[in-house]
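What follows is a single structure, and I will ask about it in a moment.
Yeah, one chain of the complex is gone here, protein chain that is, but the others are all in their spots.
Then we have chain A:
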Amino acid sequence: MSSRRPSSRQSSGGVSRISDDQIIALVSKLRHLLPEIRDNRSDKVSASKVLQETCNYIRSLHKEVEDLSDRLSQLLATIEAESAEAAIIRSLLM
């Protein structure tokens, strides 16, 4: 569970950049999430590359949610609570 956010140590009111330590922490976690960076055997991934891959990945996830919503709106002509629940439970048990 996330705790309260620590007060910003580096906010200067203006432009504050992501530091190298934070990039390293981000890379190690994103490595598990992003296929492109996971396959990259190098430990040195540039900050801008990580940010770019992250943005691309989020955009692709958004697009997929849109497409799935489209598909579901066609498949579920009338969403009755019982059938939706039954289908979800069934699919989760598979």
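The definition used in the following text is that a residue touches a chain if its C-beta (ideal position, glycine included) is under 8 Å from a C-beta of that chain, and two chains touch if they have at least 3 such contacts; residues count from 1.
Basically, contacts and distances are computed from a predicted model.
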Can you tell which of "Ribosome biogenesis regulatory protein", "Aldehyde dehydrogenase (NAD(P)(+)) ald5", "Dolichol-phosphate mannosyltransferase subunit 1" or "IBH1-like N-terminal domain-containing protein" UniProt lists for the chain that's not drawn?
-> "IBH1-like N-terminal domain-containing protein"
Residues of chain A in contact with the chain not shown = 1-3, 5-6, 8-11, 15-19, 22, 25-26, 29-30, 33, 46-48, 51-52, 54-55, 57-59, 61-62, 64-66, 68-76, 78-81, 84-85, 87-88, 90-92, 94
